[in-house]
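Not every chain is included here, but those present sit where they belong.
Chain nomenclature is as follows: A, B, C and D, assigned in order of appearance, with residue numbering initiated at 1 for each chain independently.
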Amino acid sequence: MTDLTVSNDTDRKEETRLQPGVSAKVRKPVSDAVSGWLMSLPMAGVLVFFLVLPIIMIVVVSFWGATEFSIYPAFVFDNYEFLLTSPVTYSVFLNTVKYALITWALTLGIGFTIAYFLAFHVRSLTWQIVLFLLCTIPFWTSNIIRMISWIPFLGRNGIANSALISLGVVDEPLDWLLFSDFSVILAFVHLYTLFMVVPIFNTMMRIDRSLIEAAYDAGASGFQTLTNVVLPLTKPGIMIGSIFVITLVMGDFITVRFMSGSQKANVGRLISNDIALLQYPSAAATAVILLITVLIVIATLLRFVDIRKEL
Amino acid sequence: MEKRPRSFYVLATFFALFLLFLYGPTITIAILSFQGPQGGLTFPMRGTSFHWFGELFEQQAVGDIWGSFSRSLVLGLMVMTTTVVVSVMGGSAFRKKFPGSSVIFYLIITSLVIPSILVSLGVGLIFSQSGLPVHWSTSGFGAQLTWTLPFGLLIMFAVFNRFDKSYEEAARDQGASAWQTVRHVVLPIIAPMLIGVALFGFTLSYDEFARTLLTAGSYNTLPLEIYGMTTNVTTPVIFALGTLTTAFSFGVIAVFLLIVLLMKKRQTRHGSDAGQGLV
Amino acid sequence: AQNIKDVTLRQFGTGVSNLNEVAQKVKEDLGFNLEMTALDSDAVTQRAATQPDSFDIADIEYWICKKVWPTGNLQPMDTSKIKNYDKIVGIFKSGKLTPESDIAQGTAPHTVGFVDGPDSKSFATEETGWMTLIPTIYNADTLGIRPDLIGRPIESWTELLNPEFKGKASILDISSIGIMDAAMVCEAMGEVQYGDKGNMTREEIDKTMAIFTEAKKNGQFRAFWKTFDESVNLMASGEVIIQSMWSPAITAVKSRGIPCVYQPLKEGYRSWGGGIGLSKSLSGLELEAAYEYINWYLDGWVGGFLMRQGYYSAVPETSKNFMSENEWGYWFEGKEATGDITSPFGDVLAKAGDTRDGGAFLERMGAVACWNAVMDENQYMVRKWNEFIAA
Amino acid sequence: MAKSLDLELAAVTKKYGTTVAVEAISHRFQAGSYSCLLGPSGCGKSSTLRMIAGHEVVSEGDILLGASNVTDLPPARRGTAMMFQSYALFPHLSVIDNVAFSQKMKGVDKSSRLKKARELLELVDMAAFAARLPEQLSGGQQQRVALARALITEPSVLLLDEPLSALDPFLRIKMRLELKRLQRELDISFIHVTHSQDEALALADDIIVMNNGRIEQAGSPRDVFESPATEFVARFIGGHNILESRGAPFALRTDRLQVAKTGAESGDSLAATVRDVEYLGATVNLALETGAGSDLTAALPDGLFFQDPIEIGSTVFLSWKPEDAHHLAG
């Protein structure tokens, strides 16, 4: 079947080895390269223009200078110097990582459970699709609108507090439901759990059901089957989901702003504040550091799984 | 029907709670969209009415819901179509080995993990530094593609990993040209999956905020417009919009279910005796 | 030949004044199209500074002008073409409301209101006949409170940090504005003496932010807000009972039947002013239309429309023609209402016998302590502000 | 190994929704015997086996192992072990960890379970591959590991669902000899599902021929082959022609049909046209069409055939000994 191995080392070696002076009878498929190129051209085009150039631009600008109102080409390290010497930078990066880790752990726990339910307990494909679609409907309403609605949901007089009070769980409304790390992480979990569910579900669906039966046959309990068979075999999906969630959380700024009532900061907010104040070079420098951080995290995760194989 | 294990009920309850959690804001929105005419975006309710649904179709004090909605719709459709086409092409390209494919693959991964605001900033800068006007249908469109294409391509990887190559060989064998093979064999077979890619592309675009923020130009997309509207008093009209969107989504799913059911019916009517043993 | 009726002008600004009704009225009165795009204040600055081609008319605040003007994205306006130029209130020309008033601290509108000539990029110190922005709307801001939940008189900016309101206070997270509120508080507390609140030294900035950071760490604030709507929701939902607020936001809370007061304070107001500027690329028929629009803007209808929401018009006289006597008395003169006061959108905002918080125009605008500002140490201030948010 | 016990199915039925996959079948599998469930695709073989294993809920009826009713016990507690069609080796575990899996689940400490697993690997001659991952093994090797993994639970009954179908014909013959040897050595019951007649004949002490969710015939291979009870069994077991004599069907082994180039249609001699000649090495099969329209096959030893080859299209005359005609029910 389709082998998406990207490395072409063997091909290339082959070519150079065979080329000189071999009989005309030797045939080599050349069209693969050409048609591969042609077909990936639009994608490459979009990526070059809207990803590579902007990244280059950002890197370049991160060395520029800025006035109150404009940016000017230069080659200064001020932006990095300020960034790397400011204690805020470190606390904000730390906070960003904190959000990412907590959200990751929660989305993983919830996402795994949901995926497990959908993959192993829901029997028909139609129902799996329907339940999944049901999970996606809330996302068809603009996120901004949903964010606004968290206040009446979690606020002092919100649905959650009213429910808790009327159930007698608490006497006083809980303040920490809103404008807190709790609410930020809650919103992240709300937004991104599905990004964990999908790849895990996908991997789980590819687990041969007879492996589960084999485990039961060997006397494994449901829980043992889960930890000894399902979990290890789901690792690739978990990795992909983790990549999604971690990068989404690390790059977010709007959720943190809304849900913390602007009281917490993450790197995304630093960048967006700088942008708002037209401090593009400073924003760019922060962005470069963020991008490097994210790429390192992802590269680390990618070491554990070849996601092309696992799709 | 066979008896379910207890874990089923535990997990089903968990799933139900998760759904409830997912729908928390949606339910809040739904309730508040029935505020009385004096009501606002928060509790307590001040009466109940359909007032805000009516208002939704009137001009707002600030902002242009339907104008921006139609832009978001058009942009969503543009992004959706492009994502499908480009991802299918890209996915097909990756089935072959070609020099540079790994570069593109890592770009795709980068595109997936790069924080949105960076793309927004970068694309905005490129356009402004090169004197091109930013517009939702150019810079905004491109910026959103950097978000939807990775998803599209990853889904296509999954699709083509499961696609039996012999269908194509059979088509070539039958004299189909490369294009005919794609048109008459590959596309129809992967069509159901493409619907998934399309839905993904549209949803991601329709709700995209950060990547459009600095790239939309003169005219706002819906998320930006709603955000802009919050610079004045917003009314439960936006909740009415949310409720309508949700109702509409339910409708789409109901239609989907209906189609599936009908197709199942039709299949049984056709009388399959597949697998009935001796020829 | 081109017809002015075919012209479409694209205007952007915050939702405060980018009202659809204005565009509709323009179409009725002048015949051409005005397309309104509402943005949040960050986006407004960005748009004005970085995307000159994306608009024809910028509806921005004066302090933003300090950042935008040097980009050359806007063209100054020839005051001789402005019919009502003479009637514009003094604040925007000499800086003085009345000949005897003091000029408040901060980026007062007149300091960024003029340039020397059509191509000049630096501000003039006095009227030159070339205006950067045509003033349209302004107000004096103060703290908003929920009298029902506070239950006692509030008189000073210091109350914002009063531990009594722990977890129920808020300020806004737009640094250029927020820092001024903070300064008002610190000055009122006697903690910091400022040379010029609108142009702080690093030391002053440090002290101010230290006090606020301390308060934040002690849990004084429920949240910070960034958009108008957030401030309304915070107040209306009771999450917050005292916060820096804008006049129409108070109005919005009140219109839901929730008691809310725009509390005049003894230290005075923090003021702001907005105006409209023209894109550099505007020329020919479109430029003509833009001038026509500006003249119409100052002609009174918009003024009345804005005043009835609690803002002030730059040419109050003309607005008077578009307001009832009751309205003019209530909004401008600080008199008791003689009948229901309704917003342009039909909400009843006050009943007979009510008076406006803070009183008459002269009383309010005369008690302005400072203007929203962009200071020399702006970059430093912004960094400190970020630290405050991240703390 | 555990003591082998009789396994009894008592009116066991399996329904999937409204489809009845297995219909009230009863059978006693003798302790220590090798039984094959044989039948066409979809006849309910796997369903039966999976009910015995406990992987499928029994809709009606009971399953008894020795004296105990195991119908509702979980798979691991019924004394059966299953070897899956595609082996279902855990891809993330090494060969030895696969085999030691059930011990690990029981909480047996590492060194004892590895020791035990190694013993089993030696039994199936795979000790040298202990550290490999399943994907690094050939099909036949995987099968042995699967066998070891199933046997480590010391089952009284080993259940095998088409254990040889993933192998190529060459290996298949080799492995079937090993299965048989192992069963004999361990002296436990094997119940083996297959749809290959050869496999069933070669391996089984008992063949249970199923059709449409029912048992058509159960007996020793010779019983089944030499005395097929029904037309279905005769056809399915292969090597038989179905003929009719005065309205009653009878079976006649293809190697008992005598073919002569000359003769006359009379009594027990039948004229037929040769439609096809299939050379099969040691035998040659003639596909024959009689006037009555029925298709017959005659299997001739190759030596005999090539002494005087018969052309396709020629007419031949068929006869058989009366004692070779075996009467069928229904």
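Rule of thumb we're sticking to: contacts are C-beta pairs under 8 Å (C-beta built on N, C-alpha and C of every residue); 3 or more make two chains touch, one makes a residue touch a chain.
Quick caveat, the model's predicted, so the values are computed rather than measured.
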Per chain type, how many copies make up the whole complex in this structure file? A x1, B x1, C x1, D x2
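Keep in mind that, in the parts below, only the chains that are shown with their structure count from here on.
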By the contact definition above, name the pair with the higher C-beta contact count: A-C or A-D. A-C
From the centre of chain D, which other chain's Cα mean sits the farthest off? C
Can you work out the whole-Å distance between the CA centroids of chain A and chain C? 40
Cα centroid separation between chain C and chain D, in whole Å? 89
Go ahead and note the Å separation of the Cα centroids belonging to chain A and chain D. 52
Per-residue multi-chain contacts in chain B, two or more chains: 41-43, 214, 227, 230, 234
Counting only residues that touch at least 2 other chains, which ones in chain A make the list? 148, 151-152, 155, 157-158, 272, 275
Which chain A residues qualify as touching chain D in the complex? 208, 210-211, 213-221, 224, 228-229, 232-233
The residues of chain A that touch chain B in their complex are 1-2, 4-8, 11-12, 32-44, 46-47, 49-55, 57-58, 61, 110, 113-114, 116-118, 121, 126, 129-131, 133-146, 148-153, 155, 157-160, 162, 190, 193, 202, 222, 243-244, 247, 250-254, 267-268, 271-272, 275, 280, 283-284, 287, 290-291, 294-295, 298, 302, 307-308, 311
Would you pull the chain B residues touching chain C in the complex into a rising list? 38-43, 46, 59-64, 124, 128, 133-134, 213-214, 217-220, 224-225, 227-234
